[in-house]
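Note that one protein chain is taken out, while the other chains of the complex remain in position.
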Amino acid sequence: MKKSVILGVATVAGLAAAAATAGTVDDVKARGKLNCGVTTGLVGFAAPDANGEWKGFDVAVCRAVAAAVLGDASAVEFVPTTGKTRFTALASGEIDMLARNTTWTFSRDVDLKFEFVGVNYYDGQGFMVPKALGVTSAKELDGATVCIQTGTTTELNLADFFRSNNISYEPVPIETNAEAQQQYLAGACDVYTTDASGLAATRATFENPGDHVLLPEIISKEPLGPLVRHGDHEWGDVVRWTLNALISAEELGVTSANIDELSSGAGDNPEVNRLLGTEGTLGEMLGLDADWAARAIKAGGNYGEVFAQNIGEETPIGLARGLNAQWTDGGLLYSPPFR
Amino acid sequence: MSDVSFVRTEMLPEQAPPASEVGAIGWIRHNLFSGWFNSILTLISLYAIYYVLSGVLPWVFQSVWNANSLNECREIMMATWGSTHGHACWAVINDRWLQLLFGFYPSHLYWRPIVALLLLLVALAPVLYSDRVPTKMLIFSAIYPFLMVWLMWGGTIWGPISAALGFVVGWGVYTLVSKQLSGLFGIILGVLASVVWWLVISSYFASAMASIIPIGIEAVQSRQFGGFMLAILLGVVAIGVSLPIGIVLALGRQSDLLIVKYLCVGFIEFIRGVPLITLLFVASLLLNLFLPPGTNFDIILRVMIMMTLFSAAYMAEVIRGGLAALPRGQYEGADSLGLNYWQAQRLIIMPQALKISIPGIVSTFIGIFKDTTLVSIIGLFDVIGLASAIRADTAWNGIYWELFAFIAALFFVVCFSMSRYSMYLERKLQTGHR
Partner (left out) sequence: MTTLTDPPKEQFRLSMLLYDTRYRSATIQVIALIGFMLLAAWIISNTIQNLEALGKPVEFGFFGESASYDINQRLLEYSSQDSHLRAAFIGLLNTLVVAVLGCITATIVGVLVGVLRLSNNWLVARIMTVYVEMFRNVPVLLWIVLAMAILIEGLPAPNAFRGDNPTATMDLFNSVAVTNRGVYIPEFLFSRSLGDIHLFGTSSIRFDVSLDLIAFLIVLGGSIFTMRKVSAWAAAKQEATGDRPKIWHIQLGILFVPMIILLAALGFHLGYPELKGFNFKGGTHMRNSLIALWLALSLYTAAFIAEIVRAGILAISKGQSEAAAALGLRPGRIMRLVILPQALRVIIPPMISNYLNLTKNSSLAIAVGYMDITGTLGGITMNQTGRELECVLLLMLVYLCISLSISAVMNWYNNRVKLVER
């Protein structure tokens, strides 16, 4: 008598199956929603609030893309993915893009057939230890118990680091950041290692953050960025240049405060004009309208504003810009010109 | 003769039994201190109870209910008790309980899952309280699945209606053809007609009707399902859909047809031999690969499919148990009446076998219901997944026990009442048969 439920399922499935044929840009426009893969929860980068609304640094990228393509920063379906499911979800077309603090590596780019469109956060794997331990360098950690998060590149880096320095360690693999934090605080591991941003974010929520230090060694490069499927270059371009627009906007001084004024008409700076569509046809080349970038910037502000709102020094997470400063300020953020 | 008698002639007044044998003291003596071994056991138990309660009770009751973040909670604790240890911060539950119950379901539509749940109880009434509820109610039970789909997912009412019409079409073709030709042709053509209806016509029909008479409620994406509601939904769908599949599998396993039998046995043993988590991996990673290129439907539906297959295997075993428990005479009686296989199954065997299986079905349901927590491992936001997500919020990062205690309490209440109900049912069924 309840066979029908499966029919309901089948009808819904049939409706969903109708999509996913043309290019992703057209799919997204036809659907009116952007399906964006995020983590199931990482402090500062993506987490749902009490109203079920997603907030965070990675989330802001999704919203900017949605604003650029669909004109509505809230037209995003956030699909929580785990370390395991994220690539399959992207490959199968369940999500249009993945913004889930994913490290850009050779094998993911080449072997797993994805296209990293840029870097939205330059990270690196670091170590956190209690101050009382008196450790000042990761090389002194011989025989230590190390908490790591599984399903990431962290465990590979860690194995490499300890092997190349010829010291032993005891790995404690842990599924989520929250559990790792608990184990570390209870003393079940001496060291907690993950991306430096994650360490800082975690430390910020401790009862006594001052009792813990981050070791100076950063043992890996972790360029985290959004990615799309291999082969769909139009869509890749849209995501890539949306990210670049956010970065360029900061460089050019376009903020959510002055964007209305700047985009109302052509100004003095030709690049700002091109970026905001008051001059040139960049939007048209991308298959979007002229003020796509203006909308993307309006969604959450430029890169600097997004950073400051979600993970910057004013937030409880309190990350400094560091490598993620503009190249003009000694950082690595360097958007290709809008020309 | 003197009137001296050596035998008492009047009764002595009844004396109260010794104080140590009755009342509270007697009860304690008999039940707690009836020997040195029992006394030691009692003392150990008392100490264990004291130990657990003295740890848990202050934590539960000396707690903070109103705060916006864990840090705020800690400040209040410091101000009130001078330490942050041994006090619960229930403020997180206060802040997020609706989310834990309903996931991301739009808050103005919370009435829909609640109504669906209440109607489920109504729909189950004729099955569970067959003696008190009129049989006519079964019609509602038959309609309920479509109603539930409509309530939960929303959208146009014509979708579920056209899905239901598939059954009507199939039935119509069956009766028509079986009168003209034969029953077997009728079944085949009826099934074919239904399938054609569902695969080809129903979506056109639904969209056509929807454009003519638009009746509908706000549509909700299944991605927005979550929390405890998701556990209940997954459990109900898995059990509901797997019931007919399980019946077919159980009959197949008992049948004389060798190939059919081995196909059924193979399926059942395969599903029962692998952990649910691997099936969920299949749902999240592989199911899209198995379907035609370009097919893509969302993870909750895929999980529902795999959970259904999973519970179908267990259901088949429960129903096989019910079939085996039927006395042989029932089968022979049916044969002697000249009923054919399907008539015998429909009129004699199944009604009884299913009735015997109800407790088993309920405990399968409890098992499936508990197993729905596994979907958090593949990234769905059921209660445990949501708990992780809540802990990833800057405000509540670092909170632990409160969320898990709340979740455990939720599951305990629901599962415990169901298992009690199933025990009651078992007793009732037993007296019915002896």
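Here the chain labels run A and B in written order, and each chain numbers its own residues starting at 1.
Note that in this section contacts are C-beta pairs under 8 Å (C-beta built on N, C-alpha and C of every residue); 3 or more make two chains touch, one makes a residue touch a chain.
No experiment lies behind these values; they were computed from the predicted model shown.
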Neighbouring shown chains of the undisplayed chain, as defined at the top: A, B
Of B:I25, B:I139 or B:A408, the residue in touch with the unshown chain: B:A408
From A:V28, A:V79, A:L98 or A:C189, residue that would touch the chain that is not displayed: A:C189
Sole residue of B:L46, B:V168, B:V195 or B:A219 that reaches the chain not shown, by the stated touch rule: B:L46
Listed residues B:S207, B:Q330, B:Q352 or B:S419, member touching the removed chain: B:S419
Absent chain, residues of chain A that touch it: 83-84, 87-88, 91, 107-108, 111-113, 141-145, 150-151, 155-156, 158-160, 163, 169-175, 179, 182-183, 186-190
Those residues of chain B which, in the complete complex, touch the missing chain: 31-32, 34, 38, 41-42, 45-46, 48-49, 182, 184-185, 256-260, 263, 269-270, 272-278, 281-282, 285-286, 288-293, 366, 370-371, 373-374, 376-377, 384, 400-401, 404, 407-408, 411-412, 415-416, 419
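Here is the rule we use: only the chains that are shown with their structure count from here on.
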Residue numbers on chain A that touch chain B, as the complex places them: 1-17, 19-21, 39-44, 46-52, 77, 79-82, 84-85, 88-89, 92-94, 176-178, 181-182, 202, 205-207, 315-317
Residues of chain B touching chain A in the complex: 70, 74, 84, 95-96, 99, 103-104, 107, 141-142, 145-146, 148-149, 153, 159-160, 162-164, 166-167, 198-199, 202-203, 206, 221-224, 237, 240-241, 243-244, 281, 284-285, 288-289, 294-299, 301, 304-305, 308, 377-381, 385, 388-394, 397-398, 400
